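First the structure, then my questions, so here it is.
Heads up, one of the protein chains got dropped from this complex, but the rest are sitting where they should.
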Amino acid sequence: MNRILAKTLLRPVVWVIYAALAAGLLYGIGYLVQLNGPTYFAQAILDGLRLGFVYALIALGYTMVYGIVRLINFAHGDVFMVGAFASYYAVARYGWSFVPAILFAMVICLLLNIVIERVAYKPLREAPRIASLITAIGVSFFLESFTALRFAFSADYITYKRPFEVTVWKFWGLSITNATVIIVGVTLALVLGLQYVIRRTKIGKAMRATSLDKSAARLMGINVDGVITFTFALGAALAGAAGTLYAIAFPQIWTFMGIMPGLKAFTAAVLGGIGSVPGAFVGSLLMGTVDVLVVSFLPLGSRLRDLFAFLVLIVVFLVKPTGIFGEPQVEKV
Amino acid sequence: MKRLQVPSWITTLAVALLAFFGVWYAKQGGHISVYWYQVVQLAAITAISALGLNLIYGFNGQFSLGHIGFYAIGAYGSALITKDYVTKWSGSQTGALAWMLAGQIGLVFALVLINKLGLPVVKKRISSSLSEHLAPHEANTLGTLAVLLISAASLAASVAVALGLHALLAPALETIISSLPEGASRPLIFALALINGGSIAALVSYLVGLALLRLGSDYFGIATLGFAVMVYTALQNSDLVIETMKGARGMVGIPPWSTWPWVAGGLVLLAIVMRNMLRSSHGRAMISVREDEIASQSMGVDVTQLKNLAFTMGGFYAGVAGALYAHLYGFLHPSSFSMIKGFDPLIIIVFGGLGSMTGTILASVMFALVIEGLRVILPQGFEDWRFVIYPIILLLIMLLRPSGLLGTSEWGWLRAPLPPERDIPVPNRSLRGSAVSASSEEE
Partner (left out) sequence: MEAAQLATTATETASEELSLDIRGLTKVFGGLRAVSDFDMTVPRGGLYGLIGPNGAGKTTVFNMITGLYAPTEGQILFQGQELSGAAPYRITRMGIARTFQNIRLFQGLTVLDNVRIAFHTHSGYNLVEAISRLGRFGRQERALTERAQDLLAVFGLQDRQLELAKNLPYGEQRRLEIARALATQPQLLLLDEPAAGMNPTESETLMGLIRFVREEFALTILLIEHQMRVVMGICEWITVMDFGQVIARGTPEEIRTNENVIVAYLGHASGREL
């Protein structure tokens, strides 16, 4: 009796709720689409994804380093900034074209991060985890303030000179630039390359082993210090590429430009489930899209974008505390 | 041989008095400039905030990166009250105060209501009783719906309570304040503003903790960092909601009432409260959460409750510190509460020693001296080098002393008191006599 009552009375209520939620979601999207026309909406999504691709390159460096040494490397955003400046000098001062410029940025960042790792993190490997977090913050401050000195990059906004002329193609009213194509293409190539390194090569296997259990990896004859250095270098190379691509997309650079993209990229990595490469990628795309949608559609969106970016983070955490792709960690008792 | 020892509270009191009158004398006698007088106060204010963070992270083990957000809330929250007293921006001298008090009481009412109803239990009960008849996701949805409806109802009730209270409070406060002479109403308003700054921050902190404390350590850190960035962004646009907060232009017209007695008094009072709390059963249980959460639970400690307590108390400390800061310069700008500034208290507590109140207070003073000292020492034209040299110092200190200045040790009265001397009866003679002591000597 009870059972029939519950089924006939309560089940419809549930389905009404589901229908209302779905309708609300559809209405919301529909509203946004008709607000400024479907082309505007599609353009916003496209721009969001483009930004997401750049975030992904930064996020991967964060997530790899975190996966291996459990360190939130706050200096990573500033390495990204150095990457942007390196390619700026390559293009504007030496007149290099895109490919050598981005490779130059990647190499500079890679070397920089190896130095940082050796000086600031390696001596603290056996110390409490918080100690290296503080040195990471210190390195971040140092990079920002040092490069802001007059004889370095100076504290001014600098207009970034793109290494190529921007061409705009129109598809059904959508404008796609060659910059967008390059950003997406380079990011995809680098991410696939990274996946190959992690999944298929010997050093990748060593990285995965080290991230699972450092001491066991050492017992298996893996050069753990070497793997850690390699991870930092790899992450920095991606950050260097990201710096170049970001500057191409938003051609204004200054020495504090790394803070917000760095923080958002890290947040995106956490959002996706820290330590997971696909998670970092999906989280970044989500973060970039939210970023651009807020700017495009909300009144005062450009002023409130950071607020919404982190609101998304907190909402995701409330629903799934370990991020989208994160495995719930069961502590062994 | 035991020698007679001076009780630790006497030495500690002596040092505190010396520090207090030292600064007071230096100021009154004109031995230090206004600038350095403010630096000393800023050091004490930073110490209050850092003590709060040390409670959360150092003693309770919850890695929070959002402390600056609560500091900002306390600063702006209190500034609105005192600015009202001076400029009547809300239309009456106590308008902001009345709204804030009513709002907070309403919110507390809602929280108590929700707590008394035991929402998680309600949800569980509904879901499990329905899951016999319905699919789990259906039962779950209905449970969530019920919980949302109940929460909405209690929130509505709390809004009603707040509105009612405001109708009562507003005229009452206005008469009280206007009937008092200025010499009495000014400190009264200031004290109320300080407490309000703390309590608003504590309330927000309780809510944030409720939502986020169940996250794992680094996830919690990044989520609280996100909260701090949200507060910062909100402050940059605060003029959209309350015009007088002036958003990114910076809030002016706050009376500069913070003086050394207020600041030092606040620090001493809050340090005593924290010390007494830590050296009690509650404090020990709180520390046990840092040491081993699972063992702590298994000893009957309500871990969630203690995390909430530490986080809320820490938020209160940040709020009071922020309130004192707001009245130190009489000017507030969002950039004082940016993410970069937010690392300051973390750096201080790590440098002083996680889980050491003494270390925190010492480190706060040293931090202010280094930052301001560099400004004085560096030659003209090299001011920009301040933030290049500071991180290098930071790096060197961390490399040389990764566990901080003091580790977890404390000085004087701040130390855990020793148990009283007594003869402990040993009931278990057989064990004591033979095997136990024998086996322990083997190792």
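Lettered A and B in written order, each chain numbered from 1.
In the analysis below, a contact is a pair of C-beta atoms (placed from the backbone, for glycine too) under 8 Å apart; a residue touches a chain by one contact, two chains touch by 3 or more.
Everything quoted here is computed from the prediction, not taken from an experiment.
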| item | value |
| --- | --- |
| Sole residue of B:Thr82, B:Gln104 or B:Ser288 that reaches the chain not shown, by the stated touch rule | B:Ser288 |
| Contact partner of the left-out chain, one of B:Asn115, B:Ser129, B:Asn276 or B:Ser335 | B:Asn276 |
| Given B:Ser33, B:Asn115 or B:Ser298, the one touching the chain that is not displayed | B:Ser298 |
| Absent chain, residues of chain B that touch it | 124, 273, 276-277, 280-285, 287-288, 291-292, 294-303, 309, 408, 416, 418-420, 422, 424-428, 430-432, 435-440, 442-443 |
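The definition used in the following text is that only the chains that are shown with their structure count from here on.
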| item | value |
| --- | --- |
| Centroid spacing, where centroids are CA-atom means, of chain A and chain B in whole angstrom | 32 |
| Touching residues (chain side chain A, partner chain B) in the complex | 2-3, 6-7, 10-11, 13-14, 17-18, 66, 70, 72, 119-120, 123-124, 127-128, 130-131, 134-135, 137-142, 144-146, 148-150, 155, 259, 263, 266-267, 270, 274, 300, 303-304, 306-307, 310-311, 313-314, 317-318, 321-323, 329, 331, 333 |
| Chain A contact footprint on chain B (complex, rising order) | 63, 130, 132-134, 138, 141-142, 145, 211-212, 214-216, 218-219, 221-223, 225-227, 229-230, 232-234, 236-237, 240, 294, 339-340, 343, 346-347, 350-351, 354, 384-385, 387-388, 390-392, 394-395, 398-399, 402-403 |
